[in-house]
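Apart from one protein chain that is not included, each protein chain of the complex appears where it belongs.
Showing chain A:
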Amino acid sequence: MRKLPDGRYVDETPWSDDQDLSALERSDMDAPNWVLVWRKFKRHKLGLISGIFLLLSYLMLPFAGFIAPYTPNERSAEYLYSPPQSINLWHEGSFIGPFVYPTEATADLVNYRWTYETDTSQPMPLKFFCESDSYNIFGVIPSNTHLFCAPEGATVFLWGSDRLGRDVFSRILYGAQLSLTVGLIGITVSFALGIFFGSIAGYFGGKTDWLINRVIEILRSLPELPLWLALSAAVPSNWGPVAVFFIISIILGILDWPGLARAVRSKFLSLREEEYVRAAEMMGAKPGRVIRRHLLPNFMSHLIASATLSIPAMILGETALSFLGLGLRAPAVSWGVMLNDAQNLASIEIYPWTAIPMLPIIFVVLAFNFLGDGLRASLDPYKS
C-alpha cells in the first residue's frame, strides 16, 4: 500500500485473477465483532492508553507488597511527617547507582513541627530484592522479599511519610488494593440488580414494569451521598475490616443500579417485539431463557461500556465515605482513609505530600472515563 501525493492509496501487489473481490470470505470484511471493535478502539488513543494504564494498575495489585518498600502500618517513629526524598544516581560527579541521602529530624520548637536536614555527604545505596517485613502475595503466599528497601540507617520515603511516620508511597500501593476493587465489587452488585430488574420490567411490562419504574424514579431522585452515609453509619463498628470493605462496596452498588436498569428496560421494550423473540417463545423457551440467551447478548457490550463509566463514581464514593470517617476504617488502608489525614488546611499547607493520594484517584477516575468513552465509541464498528 502506497500513498500518492494527492492522498489516494495504491496497492502495489500485482493484479492476479485468482483473487475474487466479491467473495464472502474476505477476512477483513467478515471479521468477528470483537475484531472490529478492537480495530476501532485502537484508533481511540486516549482510551487505549487509559485501558493499558488501568490494566497495569490492576495487575500490580497482587504484587503491591513486593513493590512497596515498607508495609502499610510499619511506623518509623523517628521520621514523622518526613518530606519526600529523591533517589539520586550521581554523587559529586561520579555514578554510584540509585542511592538516597540520610535525613535527620530535629524538632522546631518555635513553629512546633519537625524539620528535616539532608546529609548530602554520604550517599547510601538502595538495596534491591532485599528481605524486610513480611507480606502476602495474592493475599495468601507469604513472602518478605521487596523490590527495593532502605539502606541501614536511612529511609526511603519516595512521597514522604505521614503523621505516624508511615511511608505514603507504600500506603498508596496498598491502598490501591481496596480503592480499586471497591468499584469492581460495587459495579458487580449494581450490574446484577440493574439487569435483573431492568429485564423483568422491560420483558413483562404491565404492573411489574410500573412498579419497578416507580422504584427507579424514586431512587434516582434521591441524593446518593446522604443515603450512603446513613447506610454506612448502620454498619456495626465491631465488624472486621474485610466485612466492612464488602458491605461498603455493596452499599455503593445498591444505589447505583437504577440508571442501568432504566437503560436495560428501554432496550428490552423495543427488542421484545422482534421476530426472533417471538420465534423463541413459540418454540417454548421460558422467559428466563429468552432474556438470557436471546435478548441480553444483544447489548451486553453497551452495558459493559456504561458500567465502565460508573466505576469512577464508586471509587469517588468510597473515598468520600472513608474521608468522612464512615467508610473503611484504619487499620484498613485505602486512598480515602489516607486522605482522612489531609483533612485540614494546616496539613495541606505544611505537609502537602499527605494529599498525594489524590493524584492516583484523579488518574484512575480519568482513565475509567476515557476508557468508557473509547469503548462506547467503538462498540458500533459499522458506524464511521
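Please note the rule applied: a contact is a pair of C-beta atoms (placed from the backbone, for glycine too) under 8 Å apart; a residue touches a chain by one contact, two chains touch by 3 or more; residues count from 1.
Methods note: contacts and distances are computed from a predicted model.
The listed choices are "Beta-propeller fold lactonase family protein", "ABC transporter permease", "Branched-chain amino acid transport system ATP-binding protein" or "Nitrile hydratase"; the UniProt protein name belonging to the chain that is not shown reads "ABC transporter permease". Only one residue in the set A:35, A:89, A:233 or A:300 touches the chain that does not appear here, and it is A:233.
Among A:218, A:243, A:279 or A:300, only A:218 touches the chain that is left out of the view. For the chain left out of this panel, the touching residue among A:82, A:177, A:319 or A:378 is A:319. Within the complete assembly, residues 205, 214, 217-218, 220-227, 229-231, 233-234, 236, 312, 316, 319-320, 323-326, 339, 342-345, 348-349, 355, 358, 361-362, 365-366, 369-370 of chain A touch the chain that is not shown.
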